[in-house]
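Here is the structure we will look at.
All protein chains but one are shown in place.
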Amino acid sequence: MNTVDNNRKLLMEQSVPGRVGTVLPDLDVPEQPLPGQELLRDEVDLPEITEPEIVRYFTNLSRMNFSIDTHFYPLGSCTMKYNPKINDEAAFLPGFAAIHPQQPVGQVQGALELMHHLQNYLAEITGMAATSLASLAGAQGELCGILMIQKYHRDRGDGDRLKMLVPDSAHGTNPASAAMAGFRVVSIPTDENGNCDLEALKKEATPDLAGMMITLPSTLGLFDPTIVEVNRLIHEAGGLVYADGANMNALLGRVKMGDLGFDVMHLNLHKTFSTPHGGGGPGAGPVCAQPNLQPYLAAPVVEKRAEEGPERFVLSTPEKTIGKVSASHGNFGVLVRAYTYIRTLGDAGLKLVSENAVLNANYILAKLKDKYLLPFDRPCMHEVVLSANWQKAKGVRGLETAKRLLDYGFHAPTMYFPLTVDEALLIEPTETESKETLDEFIEAMRAIDQEATENPELVQNAPHTLPVRRLNEAQAARRPDLRWERKE
Amino acid sequence: MNTVDNNRKLLMEQSVPGRVGTVLPDLDVPEQPLPGQELLRDEVDLPEITEPEIVRYFTNLSRMNFSIDTHFYPLGSCTMKYNPKINDEAAFLPGFAAIHPQQPVGQVQGALELMHHLQNYLAEITGMAATSLASLAGAQGELCGILMIQKYHRDRGDGDRLKMLVPDSAHGTNPASAAMAGFRVVSIPTDENGNCDLEALKKEATPDLAGMMITLPSTLGLFDPTIVEVNRLIHEAGGLVYADGANMNALLGRVKMGDLGFDVMHLNLHKTFSTPHGGGGPGAGPVCAQPNLQPYLAAPVVEKRAEEGPERFVLSTPEKTIGKVSASHGNFGVLVRAYTYIRTLGDAGLKLVSENAVLNANYILAKLKDKYLLPFDRPCMHEVVLSANWQKAKGVRGLETAKRLLDYGFHAPTMYFPLTVDEALLIEPTETESKETLDEFIEAMRAIDQEATENPELVQNAPHTLPVRRLNEAQAARRPDLRWERKE
Amino acid sequence: MSDNGSVPFQSHYMPNTPAQRAVMLEALGLDSIDQLFEDIPSEHRSPSLNIPPPTSELELRAELEAMAGANRHTGAHASFLGAGVYNHFIPSMVKPLITRGEFLTSYTPYQAEASQGTLQVAYEFQTMVCSLMGMEVANDGMYEGASSLAEAALMACRVTGREEICVLNTVSPTYREVVETYALPQGLKVTTMDAVRPRLPEGAACLLTQYPNFYGYMEDLEAHKVAAQERDALLVVSTDPVAMGMFRPPGEFGADVVTGEGQAIGVPMSFGGPFIGLFATRKKYLRQMPGRIVGRTVDSEGKTGYVLTLQTREQHIRRERATSNICTSQALLALASAICAAALGKQGLRRVAELSYHKAHYAASLIGRVAGYSFPIRGTFFKEFVVKCPASPSVINERLLESGIIGGLDISHVMPDCMLLCVTEMNTRGQIEALAGALSEFSR
Partner (left out) sequence: MSDNGSVPFQSHYMPNTPAQRAVMLEALGLDSIDQLFEDIPSEHRSPSLNIPPPTSELELRAELEAMAGANRHTGAHASFLGAGVYNHFIPSMVKPLITRGEFLTSYTPYQAEASQGTLQVAYEFQTMVCSLMGMEVANDGMYEGASSLAEAALMACRVTGREEICVLNTVSPTYREVVETYALPQGLKVTTMDAVRPRLPEGAACLLTQYPNFYGYMEDLEAHKVAAQERDALLVVSTDPVAMGMFRPPGEFGADVVTGEGQAIGVPMSFGGPFIGLFATRKKYLRQMPGRIVGRTVDSEGKTGYVLTLQTREQHIRRERATSNICTSQALLALASAICAAALGKQGLRRVAELSYHKAHYAASLIGRVAGYSFPIRGTFFKEFVVKCPASPSVINERLLESGIIGGLDISHVMPDCMLLCVTEMNTRGQIEALAGALSEFSR
């Protein structure tokens, strides 16, 4: 169709010399002498395009996306839940959106108060002693937590604890973060039930052990019942345990990570606390810590002074801080949204989140396990990992199953992750989807299985109904075309 | 596709007992005694549905629409130009959106000031003496204007002037408004050049003549060069002339209606002044009048007092007003948008509007007249009327040509209007479309003409690519199904 | 920058550049755009235009904010002003949905296949209006409440072939004015009558009532139905849709036409507009109804779809014999109302009504205890009530404003020293008590 095809013309291809996209004011002060020509540039190669064209272009681009507002989006490990509109409304209030991070604290008490409440809520939810809101995404939270562990060891003269354990099922950011902090990463296998292989773990509990990063529930969607034992083993070996809290949607109000023996963890506000993912961010990855690690939290944190006064809330630097990880205080706009979300749901609502999220996932599990291989036959948490191995036997790969789902109007599950499961399809429905939607999704999954038998080509060549057909990723990587360039 | 089909489930069909869409506060005052049961109702049959479902439902519904933000929309007589985003931003400012029409004027000086400026701008643009912003759409503006003419005659003891002339090409609201005011409507034919048939007009210039309603440029997209003569004839016969200003987009800064001898007119802010049409409103149809009719304007108007003070701007009732036409002061939110638009474009910008609008229409005319019959071979104004008569000879009707355009990603022109042109296609590109878009549209129109020759069925059965195929309007009218009803 | 003044103005709303326009003119065989305007009598061509010059968005925004800032609004003030326009809760999902370009910038859905979104919304809206009012059919919305009532009166005259419109004196005075603006010029008669046991004259076309009435009290619709029926006149009821969350709907009392102002559900007050007129009636009057109507049908493959229907009633087909001249109405606000009604849902609308009811009655109970204030009207009220004050309402309102309170409507021109107060779920207990406190300063 014309509209879609047309819309693939890039801005620079639509540019026409002389067009303007906005009108700026005239200079209202006397003109000042310009610097020497050697400092000035000729012209900037930006498009010349008018407001109507810009609006139509980006509006139509948006229409080529699947999203939570338009589709069921059961992308495992991503917690694609509904993002309430009041959260955005709050973040856009001028008193939040139009304040500068360097204003004296007396001018921004409202913002600091909100951050202080949020720190406390997150500490309470995780059962930890304190929170720093400084880190800007999950991965940066991980880095902070790992640096805290590192500094803790160094401060105790334990600086040659250089080994960090990471389960083989872990999200890629875990080993990457540990490596970024300079640790040697050792992978710990998952046992046949999907839990941590305790024997393997014990073997690695050596004096150079700095700690372990554990995702709970794991990226297999499973709660490891031996978790307390695992944490004990690490502690016994002198290590500390980092919890990747990206999957907290399963556990809100059901268990506190602090109670299980974790020392430090991050939360993904853009998952569990429903701030929109924006096509790839912004997020926020606050870090919560036990008293032992609290002094190491990233700066700044918000403190509330005992006495009333115009500077009741202040920004402070934890005593042994690992430092700053961004120029400001965190992704404040995201924090406002998460705060609004927690206040909306309250204690009762947060508990309902995990109940519904886990029930929804198990319902899918129960309704699909006769058609798709279930690698771990036990109740899952907020997400279920299936395998398309049976379909593969018919000639249809997991990737193709996933792409075919797009034709049915559902976003695909996460594919080929965790890496430990063949042809993995990681399905996370979240609590904001209805039973009706789940039933339709289940029906589609079953229909695709049948298509794999009866008409495998249909599945193999999917998608059929989207703005583009299967894209050539190999070519993209082989001959990188990464920006528009003027044709000579 | 699933998503679209699913989305056709109505709210009541998605409703599940017990779901809630929003959470309301607890009662914070002592409960009060309720009235007797006989006054209370059992329950209201509204849906029970949650926020995520509502957002997904309406978001996906919106995606089934063509609109200016997504498509070229050359719907003749509708002036579907781009609606600037700052206009909406302005209307949503709390100081405009959260004020009550009955607040004492001292509390709303800003709103009144804006209205006062707008009154003046519109009077200046039309060359009239004064403006009332009270009428809520073009048709209500017409009614106001016609009532003003009626009252004027009655006040002069000329109450039996009961005949209102309306050209045969007029928009349906013109005769309907005249009839609503109690006038006898007499249709005046259009001559072979598309102008007013002066001979026919003269015949109707009898003592019972109250006046005439004239659209300028006409709904044929033509500026009647005899307009001054027409107005003179009506005036000579003791009548007054009403200008339907819905087509003012052609004339901004090019001519003032007041200079041409019109006595009263309305403007469609939702056309010429680019307030969004919202799928069928809101609009605003301010009325501008010459000094003779000014005292009859609908109430209220905003007056500026000579002296400074906290009540500088006041609401007042014109001396011989026809009365109020709504409970408040007009569609204020629309007025804010139009004001913002006029201030943005300014004098120079408004002139550019008509230039570009007229040039764009003539460009289409020139590029299509070899393929589509041009009933009036002369330069047009902001829109061009073509006829699909040549295509009809090949078996393809105007309606089908129009529907086929949808497949090409363009909204259809207005069809079968004006009624005086066979198989009329009324095309209004507006000034906010680029030459590139016009060229693509022209290409599509030419391609459809070729399809009409080579593959008429393709056109006859269009559209092929939309969420629904051709809809059965006859059945809709024969067996009206106008609301969801619970199946027994 | 220095040559800023001299370059011709290029608007960011219009893509074609001077160079492109030259190419287009060439295609037309013309030298200048002026040649396209030669039908305009030369002496009137290109007049001077005394409008300020183009303004940048940055400067204009500052100017608009200043003008908006000069108004006292409910964002910063408690308000007890109602009288037909209400400060009710609007869920945050409404605005992002109605401002989606596909809804905001589309036209009336004449081209059904390209407008299924707007059309399906209309069908939802019609359904919701019928449910609220207890009626059989509804249209897709009129301009606003007052003109909607006027159109109902005109319809009643058409249906009955009669010319006298009776209106209760408890109907909003402004609404009555609008009815007169619409009806009198056509030669129809408008008669105002007392709301207590009204007796309609023979040949009356209809009885217009308001429920709750202008003063906030519930009219005795049962009695009014009898009064109308005695004369074979139509009972027309103008309502507040929020009241329908708890009170028996007019349909259950046998109303023939129900109109109303839809603003209270989902639409900001915006100084009085844009709003959305509600209009519902009995099936038998369907073809006499004004306004747009959307119907469900099927496409050529049997799939469900929606279209504008019964258009032969409308001006673009029937012209001078149309049931109304209305064309553009208020579709976007109908959408806002539909979203808000869905969000409130069955439980929420009742709750909004009940919260308003209890808070209004609590306010009345507090004010009733202040010496010098009394309630001249007896009966059941919903969220508004009339208070007779010990001082001039306008003086009291000035005092209230000092406490950050926008007071009630001064109705002393119809009831001496009286104020019409409105309380909704948006008013907190603190605000209500502050109101009562401030009022007690005038106590006698």
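Letters A, B and C name the chains as they come in the text, with residue numbers starting at 1 for each one.
Following the convention adopted for this analysis, contacts are C-beta pairs under 8 Å (C-beta built on N, C-alpha and C of every residue); 3 or more make two chains touch, one makes a residue touch a chain.
In this text, all values refer to a predicted model and were calculated from it rather than measured experimentally.
The chain not shown here makes contact, within the complete complex, with A, B, C.
In the complete complex, the hidden chain is touched by one of A:A412, A:L425, A:M445 or A:V459, namely A:A412. Residues of subunit C that touch the chain left out of the display are 1, 12, 57-58, 61-62, 65, 75, 89, 91-92, 96, 99-101, 343, 351, 354, 358, 425-426, 428. In the full complex, the hidden chain is touched by subunit B at residues 16-27, 31, 49-53, 55, 59, 84-86, 88-89.
Convention: only the chains that are shown with their structure count from here on.
Computed centre separation for the pair subunit A/subunit C is 45 angstrom, with centres defined by C-alpha atoms.
Inter-chain centre distance (subunit B to subunit C, centres taken as mean C-alpha positions): 18 Å. Each chain gets a centre from the mean of its Cα atoms; for subunit A and subunit B, those two points are 47 Å apart. Residue positions 11, 13-15, 20, 54-55, 57, 91, 93, 95, 101 of subunit C each touch two or more of the other chains. Across the assembly, subunit B contributes residues 51, 55, 59, 63, 68-71, 82, 84, 344, 432-434, 436 that each touch 2 or more other chains.
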